[in-house]
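The excerpt is restricted to a subset of chains, each kept in its original location.
Letters are used for the chains, namely A and B, taken in the order the chains are written, and counting of residues starts over at 1 for each.
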Amino acid sequence: MDLNADLGEGFGVWRLGDDEAMLDIVTSANVACGFHAGDPATMRRICLAAAERGVAVGAQVGYRDLAGFGRRRIEYDFAELRDDLMYQMAALDGFCRLAGTSLRYVKPHGALYNTAATDEAQAAAVVAAAADFAPALPVLCQPGSVLAQLAAGAGCRVVGEGFADRGYLPDGRLVPRSSPDALVTSSEEVADRVVAMARRQQVVAVDGTVVPTPVESICVHGDTPGAVALAQRARAALVGAGVHLAPFS
Amino acid sequence: MDLNADLGEGFGVWRLGDDEAMLDIVTSANVACGFHAGDPATMRRICLAAAERGVAVGAQVGYRDLAGFGRRRIEYDFAELRDDLMYQMAALDGFCRLAGTSLRYVKPHGALYNTAATDEAQAAAVVAAAADFAPALPVLCQPGSVLAQLAAGAGCRVVGEGFADRGYLPDGRLVPRSSPDALVTSSEEVADRVVAMARRQQVVAVDGTVVPTPVESICVHGDTPGAVALAQRARAALVGAGVHLAPFS
């Protein structure tokens, strides 16, 4: 099983989360590439630190929207979106190569993640950028999403991900953030969930339904002090249950 | 002899110069990378068009300053400047590889060009970015500049450039843009100059002094209709004088 987290999401003087702490927890780092967050100096630092630890680096690509942190849906033209994503992937890959490694996968961020899960045009732009960058580049996304379908159809490797600290609906989608059940905050519950995902490929939805989760990676968060502790607990639970942690790529 | 020009210097809806016309004139294209100008869709289009024509692509890297078009000196920290430049080079290289080629050289833009010609710290950042990107990556710059010296010292290939339409001082520097002699606008004079640079490695300065110009590339401009015609005239004069035109890289 792989553990992934969003890293490098500060910009200039502004920091978000504890990148160094998270690099000791995860096996894959989704590094922001400068459009919704991230700056070149941070990208370099994280790529070097990830390479030292054997953590795989993926491009966490987003809309060009620093002010909105990539969380506002934007009605991009297909080609413009594809090229904006390609640009971000290539830029990050430069720092990966400097660190003696290379870009291993792509994962869309924020509103692009949500939009590409259901919108064919934006999903197709993500897939086109991935295919332009490298044949069969892995795409990290939600199982069953439109993005997963299109990526598979285009010959990309599709890597399904589950969420350690997000509530699930009976149909496998996430509980919307506006709902009180959106976040799982109990560390025991998080520990139980990640082990169930890793060992039995399933999670219990908010209504008690058992939902299948065919995932190769589990997403943890690190943007608050509490989140880092929760991520550490998730890792410890997996290790304690005998789950082997390694990059999927 | 190589002919180079700055291309792709629009941004979004805004255009600057006639990129397509210039691609039929030059042998090397200095492509803007998104920090002072340039957007991913334009970078892709130009890289593809350049590759079709056998025009070499170099990274025209600049300060992060769209509002100032990279023409305002910024007191960057060394590492921040190096990483901003590395980011730009890697992003452009992604589109080069998509076009079946690769990034062939780097040339600083605007205020960075001028600053790196005399300022050790900024010149060193340009050189560090070039060396980080690829060993011996050619650096296109003014002969005798601090950048030329540091690049040579670091093992980069230094490619000197002359200017078809800029006045020269007796010491080999360019006439400042604020002076009436800054620009050469007569197409006959431009034709004579480029042939003298190519055949005799020299140019006549504003006071009549003959100045040596040990250059492998001549820079032409294309940001006005008149400039495109002047560039065409320069190319025709070189061809007429039997000078072989080809990328230096």
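Definition applied: contacts are C-beta pairs under 8 Å (C-beta built on N, C-alpha and C of every residue); 3 or more make two chains touch, one makes a residue touch a chain.
Keep in mind the model is a prediction, meaning the values are calculated, not measured.
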Margin query: How many copies of this one chain make up the entire complex, given that 2 are placed?
Written below: 4
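Quick note on the criterion: only the chains that are shown with their structure count from here on.
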Notebook entry, point to check: Between chain A and chain B, what is the separation of their C-alpha centroids in Å?
Noted result: 39
Item checked: Complex contacts: residues of chain A adjacent to chain B -> 34, 39-41, 43-44, 79-80, 83-84, 86-95, 97-98, 132-133
